[in-house]
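Every protein chain but one is kept in place in this view of the complex.
Moving on, here comes subunit A:
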């Protein structure tokens, strides 16, 4: 399934050779797409456009419909003081925002990186033939199936500084001399979030990679074995290039997910600047503070950053992928 999405579409007959029948089929296909486009427009397009619109207004939550257009003031505005000094204000020069961007990017890079490596390892293990493979495959999905709020609460208790089982076990094993406040301390809070996220989403990664692995024909490995290619080399020369399309899709799903991380951080850690992400900050401005327009500007920028990263990723990935084929 997943590999299909990344492989180039079946070449459509190009140029003048296109037949009448083909034209009809394309037309029919367009009609079939209409309901989906309408649904997407209503549930995704309209809210998105509205958020973008609000970011250029002075909207507040108590007065959404009376919002007036104010230009780019939420993003950047400046005033020149009497002394001649110009000061800049707005989202683009807001250090709290850029701190949140940095937190998010750092979280996304580290957690997706670790998930990719662990997901690959788990997928390779699950791809091997052994007794009870079906059972293990199902069991490994459990962390992914638990709702994030529940697993965040569960880990919150396990990581609790006074009653947590993790501190207790590490104390008994003599790994630490004093109980550590994993989620509360600014030094360890981000690490704790990353550990929980890796625990939760590695199964997802593993499943998508496993799907890719199963598309690889066995006879390639047989041929390699006969030629005496080492297992290590087989992985790098056969498995990795062939599983790559599936891996790329899995990674992009995870990056999109990680960039808008909210629940885990909101539940697990104190609301401090060391772990605040873009989504947490945007929600705070939208609802807790009376800054609906400013929060909309943050949401819009969040959307643009994610969109930009996705385009960049697909573009870079495609270039490499096709280059490797030729």
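As a working rule, a residue touches a chain if its C-beta (ideal position, glycine included) is under 8 Å from a C-beta of that chain, and two chains touch if they have at least 3 such contacts; residues count from 1.
Just so we're on the same page, contacts and distances are computed from a predicted model.
Trainee: Just by its UniProt name, which of "ABC transporter substrate-binding protein", "Regulator of SigK", "Probable glycine dehydrogenase (decarboxylating) subunit 2" or "Transmembrane transport protein" is the chain not shown in this complex?
Mentor: Protein name of the absent chain (UniProt record): "ABC transporter substrate-binding protein".
Trainee: Considering the complete complex, identify which of A:102, A:289 or A:315 is in touch with the unshown chain.
Mentor: Hidden-chain contact among the options goes to A:289.
Trainee: Looking at the whole complex, which of A:126, A:180, A:246 or A:264 touches the chain that is not displayed?
Mentor: With A:126, A:180, A:246 or A:264 as choices, the missing chain is touched by A:180.
Trainee: For the chain that's not shown, point to the residue among A:25, A:50 or A:89 touching it.
Mentor: A:89
Trainee: Pick out which of A:160, A:279 or A:298 touches the chain that's been left out of the picture.
Mentor: Of these options, the touching residue for the absent chain is A:160.
Trainee: Out of A:24, A:191, A:230 or A:273, point to the residue that touches the absent chain in the complete complex.
Mentor: For the chain that is not drawn, the touching residue is A:273.
Trainee: List the residues of subunit A that touch the chain left out of this view.
Mentor: Touching the missing chain: residues 61-62, 64, 89, 160-163, 179-181, 183-186, 269-274, 283-284, 287-291.
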